[in-house]
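Just one protein chain is left out here, and the rest sit where they should.
Going in written order, the chains are labelled A, B and C, and every chain counts its residues from 1.
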Amino acid sequence: MVLILDLITQGAQMLIVLLLAPLLIGYTRKLKARLLRRRGPPIIQPYRDLLRLIRKEVVLADNASWLFRSGPYMIFSATWVAAALVPTFATSLQFSWTADLIAITALIGSSRFFLALVGMDVGTSFGGIGSSREMMFASLAEPAMIMIAFTVALLAGSTQLSVIAHFMLTSAGLRVSLGLALAALVIVALAENARVPVDNPATHLELTMVHEAMVLEYSGRHLAVLEFAAALKLLLYISLIGCIFVPWGLAPVGSGLNAYAVGLASYLGKLAVGGFLLVLFETSIAKMRVFRVPDFLGVALMLGLLGMLLLFVSRSF
Amino acid sequence: MTSVVIALWSVAALLGVAVLAVVTLRSSAATLLTYGACLAVSIVILAVALTFLIGAAQPQSTKLPFGLPWIGANFRIDALAAFFLAVANLGGAGASLFAIGYGTHEKAPGRVLPFYAAFLAGLNLVVLADDAFTFLVSWEFMSLSSWALVMAHHRDPENRRAGYLYITMASFGTLSLLLAFGLLAGGSGGYTFADMRGTTAALPGLVLILVLLGAGSKAGLVPLHIWLPLAHPAAPSHVSALMSGVMTKVAVYGFIRIIFDLNGPPAWWWGIIVIPLAGITCVLGVLSALMQHDIKRLLAYHTVENIGIIFIGLGLALAFAANAMPAAAALALTAALFHVFNHCVFKSLLFFGSGAVLTATGERDMEHLGGLIHRMPLTAFAFLTGCVAISALPPLNGFVSEWLTFQAILLSPDVPSWGIKLIVPAVGAMLALSAALAAACFVKAFGVTFLGRPRTPAAEGARETDPASLAAMFAFAALCLIAGIFPGFVIDGLAPVTQSLVGGRMPAQSTIPWLSIVPVAESRSSYNGLLVFSFIAIATLAAVEIIHRFASRSLRRGPAWACGYFDASPAIQYTAGSFAQPIRRVFGDVVFLAREHVDMPPPGDPRPARLTVTLRDLVWETIYDPVTNAVWFTAEKLSYLQFLTIRQFLSVVFGALVSLLFLLMLVMLVWS
Amino acid sequence: MNAFFSEFTPLTAVLIIPAVAAAVLALLPGYWLAARINVLATLATLIAALALLVERPPVGGYLFVDDLNNVFIVLTTFVGLTTAVFSASYIGHELEIGRLTPRHLRFYHAMYQLLMFAMNLALTANNIGLMWVAIEMATLTTVLMVGIYRTHEALEAAWKYFILGSVGIAMALFGTILVYMAAQPVIGEGAEAMVWTTLVARAAGFDPALLNVAFVFLMLGYGTKVGLAPLHAWLPDAHAEGPTPISAVLSGLLLNVALYAVLRFKLLLAANPAALAPGPLMVTMGLGSVIFAGFMLYRRRDIKRMFAYSSIEHMGIITFAFGMGGPLANFAGLLHMVMHSLTKSGIFFAVGHIAQVKGTQKIADIGGLTETHPMLGWGLVLGVVAIAGLPPLGVFMSEFLIITSTFARQPLLAVALVAGLLVAFGALFLRLNSLAFGEPIGSTAPVKASYVPMYIHFGLVLAAGIYLPPTLVVWFQHIAGLLG
Partner (left out) sequence: MNASSLDVAHLLAGSMVLVSFMLLYQDRMFAMLNVFALHAIVLSASVAWQAHIQNAPHLYVPAAIALVLKGIIIPIALHRVVIRLGIHRTIETAVGIGRTMLLGIGLVALSMVVMLKAAAAADPLAREDLAFALSVLLLGLLMMVTRRNAVSQIVGFMSLENGLILAATGALGMPLVVEISVAFSVLVAFIVIGVFLFRIRERFDSVDLQALDEWRGERR
């Protein structure tokens, strides 16, 4: 019975993240427009865009290889699997033990790996710019993420997200390390999702693009898949922050339907708040030069390391 | 016939092949003959080792009337030896298979074939040896034969320099090990490993240092790694694969054998020496790799990085073992050994790929390549698999061992010693950093070599390589995947090794549902490569299916857009140098004192603008330059003694006589 | 003095055959026959020496054979034979290019046999005076052979060798006299007080102080012949300027003979409890020679001179080993001596032909040998690998034993030795790189050389590195026990 329920939750989660991701994008865009005193597109605009892109014909560069065509799907599926394994509204996912926090980080890493590769496939200069900058950011963001994972794992005594969430719910007091980790995670999230101040998802000024530069040569359904993947990634990070730092409302193992309803509601709430904070931050700050980003990410790395060190030193005497 | 006897016969067979190769050098079949025989023998030893390991058999030893007369040549197989035999001969078999095709392009087979077989024999002998003398003989025999292979293309002065550096460093390492064994054996001359196990050395700490020097210089620990990125690429590619994939592992074996097995119980501070060294090795290795544009040298620098990862595991195991945490020690050791296996597989695979590229284009410099994915798609696919694996990305094998290492790091707060507490987090950060940088580096390696557009006619005219080479590459690519999705079996295979070395083992994995792996307890952490892989596969297929159901089939080929200013010249592509530039900006000016100098001519001046980047190898400048300079200075000064006149020589003799008499007088005066 | 040539036993044969051969060759014109006779004579001597192994003659008043000198005798006669074979082809070539005239050749062959005689006499002598005379004779003959080319360098080298050698001889003689003076009160006047066996037997009663002074002189005197730094000055030039067979014999044999003398006297001192231990002096000089020679290897431009310095290095190692003493180190020292003789003479065989092909001894003018002359080139590689102490060749085994056994007792000394070895190693391979590999330099004309002696030597070294026959081991271990 429990197994079946868990399977259902797992399946539900996979669908939910799939459905919510574009909505989150639309929501943030709308909010941003509002904050900038514009009316902005309707919230469901991203869905339309995706459909439109899917229907369009694909214009493929002459020397695009098989990797260029299969890349988007791999990127998408890797991101999706990662997103599906982060507890969103219930901790009791059937397959949550398939990949712990480190593995999820690595999954995102693989999707980035392929993204950077397809960026270089056609052999234009912009693709190269995008890939090389992306990897440079990643080379700082990923260790920071691992440090955060260590910090949390040392506290919770586990790298399993469901266990961590449960631990946070029940027995986590206020810890300095947690604060540091949160700050670090926010920075990483900003960088990973190509948001201001690291990158600007709305820009089309070539030399400032990072993520956009990599997908520059894409069109039609390929572009749609990539956009979808990006949306999923944003959702993933917000739900990650939610799951680790504000786990309240997560439906615990084997609880009734109403608990699940509560969990879902609270999850939507978290998304809304998270998206709002994100937009608020983005509108209140300007994009920084590419070579100031390493400092920005370095801060995250240092914060994560600091949090971990504190735990190491304050452990077991 | 026991496994050890079979293994020894196989080694004898390899030596026979070496002789045979010399004899049949003239004939055209020599290449096929030699590599075929090597392949067969390697497979035999591999089978023996695997059966031994899986059967968890008792150690077997034998003794031949060679070597040191009064102790003979002792050989032994135990779990550890069996595992490394398996790794070595796996690499050997792969390299031989690859060489069946690759070797036909060799200009001077006479300088490769005999030494190749001898090299394989040496690798196996080191692992089988059970006394100090046999061990060192095999060890140096291994270095010697590989030196000959490095010198195979000796007309290139770079290769000669590499060979010289290599053989000198190898001899340095051997002499350090010699001293270490001197300590372990004691004055009575108990040179067999059995005796050494029985007694504890006079200064175990000094033994550790000496072994770090000896085995470390062979494995490529910073700062003893300088020869490696020169020598490994200089050899023919299948030999590079052996040197990087197997020989460094045999060096690791030497370290484990001496430190974990012979040197008695570890002291609390050993880990504090090994772990930071390993961390620095990781980061320095991968950063140097990022700065390369010679693909084989890039791979060689990555070997340095991976050796660092392995030694992090070993250092943690030492720390845990010193603090009576056998389970944790087993985990760390398993992680290290798993990575030994993984690195052997994907590094060999990558060197095979680079070899295929080298034969197809005659180029090692990535700046002259590009677009090969169109011309050699199969090679590209295999190479890509290797890149994903070495970048520690799920679901392939590289991730699993790195994940295990992370899990071991997460156990380290329980170690009481303060040093560990302070060091391990930093090293964890280094490990994570090097993992991320590795990913960047292989995006560069694959992207610049295989993607984009060909930068030279050589790359333009490349053709897919021969079936034998492809077979080897795909076999290893498959291994990367299998080890990645069924890690549990590998871990269980390693259990007897850890059991015998640190007296503990990881929980049995193969019984866990869904074949996921659980280092300590499921509540703590678990990973399931199989499911991750199948999820990704399913999700991809589903996505493709669904999208294609709704999407328009229509697809049009056109020139790339590139925001409108698309230029036909492939020169505008990002090069290896430009790809690494951001990372060089971030890390380079600290680690390499990187300096960029832009020479921008004023408007109207037809000169091309020119960017020059200077990197400095601080390790070389701070350690090796002073030593070489000191030696040459001394040689220079002493050399005057060659040019004295007879009378001056006489005065030297006279002085010696008088001073000795004077000394004697003093002694006798004091005496009476 | 000819009293002991009375009856013809293997022992006397070892001496008589070379002596007679010398006389014959001095008169015999014609190269072809002379070379053959030379080889035959050395072969006969070798057979006689081997016969010594089978049945050992009784200890005589002037001559005797025991385990120790038997090793040296066999080694000397064997290398004498192979060198004779090599010199047959080498000298033939010298004759063709006219560096030597037939008149020289008579002289050369006679001197060669005379040298063999002198060395065998020195080895078999049971009388310190006789041994001294024999070694002096050996020195003089080699002096004459070194100068045989009559070039300025050759004369200079010969002259230097001669003067330094004479001073060494004088010191050795003084030491010998002192030993006699020490023995005379105990044993009584007359020849008996100079007989080895008696001396060793009754050394305990000698005046220790006198023995100490004696050993200083003997060490310096015979040490000059061994070529230990700082008494080595004659050695490199003598090797470089003489005919290569002589270089081979010098490095392979004469140095050993001098070392044998030192060892004998070390035994003498060891037998006297009150005397200062000779070990430290030998260890110091040995270590000094290793390190000094190691550094000297770097700036050499003449290939033969370079290997001469390597001989100094190895003599240093051997002296060091014997100085350390103890069964393990002595065994190793003995083994190392044999290995070095075989390897170094083998190397000189190779170098001789190489120099003949290229028409020069300058390292800078020789290159890429493995391509142009594979047999010579790989032979040289093999030789250098062996002499550098790399397994699986025999030198490694002795170095292994020396270092490990030393490190257990005197760690710092072992480290210093290792440093010296490493320095020398670097130099040797640096030169090998340019000699054997790289673009061929100099003449690529095919050479008609006799590879057999060279490869026999290397083959033996290789075999010894892998498998030492038990009888040999027992024998050496016994000697090592004797040396204490």
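Just so it is clear, a contact is a pair of C-beta atoms (placed from the backbone, for glycine too) under 8 Å apart; a residue touches a chain by one contact, two chains touch by 3 or more.
Here the structure is a predicted model, which means the values were calculated and not measured.
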Task: Name every shown chain in contact with the chain that has been left out of the document.
output: B, C
Message: Of the residues C:173, C:249, C:291 or C:329, I need the one that contacts the missing chain.
response: C:173
Message: Can you tell me which of C:11, C:25, C:39 or C:133 touches the chain that was removed from the display?
response: C:133
Message: Going by the contact rule already stated, which one of C:207, C:313 or C:399 would touch the omitted chain in the full complex?
response: C:207
Contact with the hidden chain (one of C:102, C:185 or C:359): C:185
Statement: Of the candidates B:209, B:613, B:631 or B:664, the residue in contact with the absent chain is B:664
Task: Name every residue on chain B in touch with the hidden partner chain.
output: 642-643, 645-648, 650-651, 654, 657-658, 661-662, 664-665, 668-669, 672
Field: On chain C, residues whose C-beta touches the chain left out of the figure
entry: 1, 127, 129-130, 132-133, 136, 140, 152-153, 155-157, 159, 162-163, 166-167, 169-170, 173-174, 177-178, 180-182, 184-185, 189-191, 194, 207, 209-210, 212-213, 236-237, 240-241, 300-302, 305
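Convention: only the chains that are shown with their structure count from here on.
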Task: Name the residues of chain C that each touch 2 or more other chains.
output: none
- line: Contacts from chain B onto chain A in the complex sit at residues 370-371, 373-374, 377, 384, 388, 391-394, 399, 403, 406-407, 409-410, 412-414, 416, 421-422, 424-426, 428-429, 432-433, 435-437, 439-440, 442-444, 446-448, 451-453, 514, 516, 522-528, 531-532, 535-537, 539-540, 542-544, 547-548, 550-552, 554-563, 566, 570, 572-574, 578-583, 585-586
- request: Note which residues of chain C are touching chain B in the complex, please.
  value: 159-160, 163-164, 167-168, 171, 209, 212-213, 216-217, 220, 224, 230-231, 233-234, 236, 276, 281, 292, 295-299, 328, 368, 370, 385, 388, 390-392, 396-397, 400-401, 403-409, 414-415, 418, 421-423, 425-427, 429-430, 433-434, 437-439, 465-468, 470, 473
Query: How about chain A: which of its residues touch chain B in the complex?
result: 51, 54-67, 73-74, 76-78, 80-81, 84, 95, 97-100, 102-103, 106-107, 109-110, 112-113, 116-117, 120-129, 131-133, 135-136, 138-143, 146-147, 150, 153-154, 157-160, 163, 206, 216-217, 220-221, 224-225, 290-291, 294, 301, 304-305, 308-309, 311-313, 315-316
